[in-house]
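A protein chain is absent from this complex, but the other protein chains hold their places.
Letters A, B and C mark the chains as written, and numbering starts fresh at 1 in each.
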């Protein structure tokens, strides 16, 4: 559906980044987001909130008003309204104004306004940081390929944490801080990830022995996600270097030594070596 | 030995996953396991145990009774009884009911019921999560190949921990928390794995110097298991590609998503998912 | 511009490392730097400062005087004065004497003299540690290639820390140590990097649940920079082999210790060490 008149102009300014007006709008928006997040941080610092409370409160509502108007304008001028509302950006745009209104009901909710930070992701589109996006894509693709392996890995880590946690609860007991199995599982996660706060730590000899075992296991399996991601990333990077596109189905990602397209079987053109 | 009559039907329901009844049985079982483990966690939380103690206690025995009956039925209808009893699942099934009975003798043993969690591994078979199993296999195979290297590595780490522990015991002494060499070894493990609880920490200058050295060594050798696992995993992943062989030119090394041979353009056969 | 007379001789001694005098000067300089940094460390230890305060104070000014004279001599005899002043070494040379003079205005500034340590980087040039420089170059080049990916990664980590920090501030609140969002962000960084001081740690069940999630995420994404650097480093190391080319069959990819071409058996030319 083609837009006309005011809606078309608004769409170009708000969604577009090609016209000078559209670009200025986006730059203005990003600054507004960053400043409003900084405001939220400042509000949370007691001393500052005490002295400038009124001002900060007013400013917060100014920004919330601004973003609310912007949100409804976006819905108004979107090509496909339903699609925008349920898109990633649409949901983030909504979440970025909701906490202010929720704060009227629940104290503290306004601090969740930091979710506005996610809106800054638009910066990629504005500054046309294509090379950065491409690197982000490689990272995401590698993580995506490693998805199932990482899931299997986390399932095993969690099962181990539950079993070690229950063991420590039996061995150490509530008088050394292991007051319940869920809390002991929390301890096991703190230990196996090598964070080690020390708010709960084993006191008995047997407990320290089990803890030592937990640590050594954590130390050893820390290698597994690294191995997975590295192996996938290495494959991705190797693929990436090969800007090798099939002339028939125009899909890329062929190996360096490929002579035929792996997707359609078409003979590939000679590979110019780009790096 | 072929089973007949009731034993055959029971075997199909309890061990099998192909008939609707067998599938329903397994799904029911997994929920029962998850709920009973959740019960154990709840029992350990003081507040909840105080208010609903009787109910939780009763439920625990209901599940234990259920699993006990199931265990004996499994033995009754197994094709080869001895083989089932001493198989991995057979032992886990036994361990999953034992703690309840042990709890009659030793208080606290009932918390070990979390071992029931291991029974959930059956979920792989039920949901036919073949792709997940395959990824788990790659992980296990890599760890298996790296077995000896990791053993050599842990032996060296433990020897280092003993020597550093003894050194710190001599330097810091009992008045700074290093009350015995085993406890100092515990400190060395906490430090070298970079967990760092801080429940025991060096107070003297020399002790802090030795601790700094221990940390830097730990920081550096944390790289070794990662290196081992990554190298083996990369080989495994490459090996995975090697299994994909063209029927025409019989050259391997195709990507997982390849449909045509990259060397001769011939259509590749379907890659069967499990090995 | 060629230098003549005294300036030329000074330039050879101060900047050069080829004449015996120039070499002796640099060795003397490095010792002076190391001793003066050691002095700064000693001054900061209360007991020592109390007993030998006067002596240490005098020595500090001796070294500062020495380095000040040297700095102006360097400017005097530099081939291109402006270029030296704004070069990396020129700035470090200035920073290495400034804190002493600043200390006349602000107490404590003199401790910043440790920045002198950066001057020791000259040691690479003096000892002609070419092989070390080459390895440093490989490391720097790998990090350079991974630059954009690491930036994208850090941006995501920081966004996550801000959001988790705000969440914990709302959940735990000031009475458990999370006194403001910036402080909660500090906690999130301490947790996600697996440092885990334990000076601030969650006390409520929900808080501990969120903390556990933060840790598991940190544990998992710790793999990403490793993967990036490893993949780039592996490419760099392979590239290093690629430079070793046979003069006969002009195929590259020989090992560093290869003496004969592995493809045609021809004697390889000496591999020049620096690139």
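Please note the rule applied: contacts are C-beta pairs under 8 Å (C-beta built on N, C-alpha and C of every residue); 3 or more make two chains touch, one makes a residue touch a chain.
Note that this is a predicted model, so its numbers are computed, not measured.
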Of the residues B:21, B:38, B:58 or B:216, I need the one that contacts the missing chain. B:216
Contact with the hidden chain only, please: which chain C residues? 37, 40-41, 44-46, 108-109, 111-112, 114-115, 117-118, 120, 131-132, 135-136, 138-139, 142-143, 150, 154, 157, 182-183, 185-186, 189-190, 192-199, 222, 225-226, 228-230, 232-234, 237, 253-255, 257-267
Just the residue numbers, please: which parts of chain A touch the chain that's not shown? 194-198, 226, 230
Those residues of chain B which, in the complete complex, touch the missing chain: 148-149, 151-153, 159, 162-163, 165-167, 169-170, 173-174, 179-182, 184-185, 191, 194-198, 201, 205, 208-209, 211-212, 215-216, 218-220, 222-224, 226-228, 230-232, 234-235
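The criterion applied here is as follows: only the chains that are shown with their structure count from here on.
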Same or different: do the copies chain A and chain C touch each other through matching residue numbers, with over half of them shared? different
If you line up contacts by residue number, which pair in B-C or A-C shares over half of them with A-B? Let me know. A-C
Which chain's C-alpha centroid is most distant from that of chain C? B
Distance from the CA centroid of chain A to that of chain B, rounded to the nearest Å? 28
Chain B and chain C, separation of their C-alpha mean positions in angstrom: 41
I'd like to verify one number: the distance from the centre of chain A to the centre of chain C, where each centre is the average of its C-alpha atoms, in whole angstrom. 30
Can you pull out the residues of chain A that are in contact with at least two other chains? 182, 185, 194-198, 222, 226, 228, 230, 232, 234
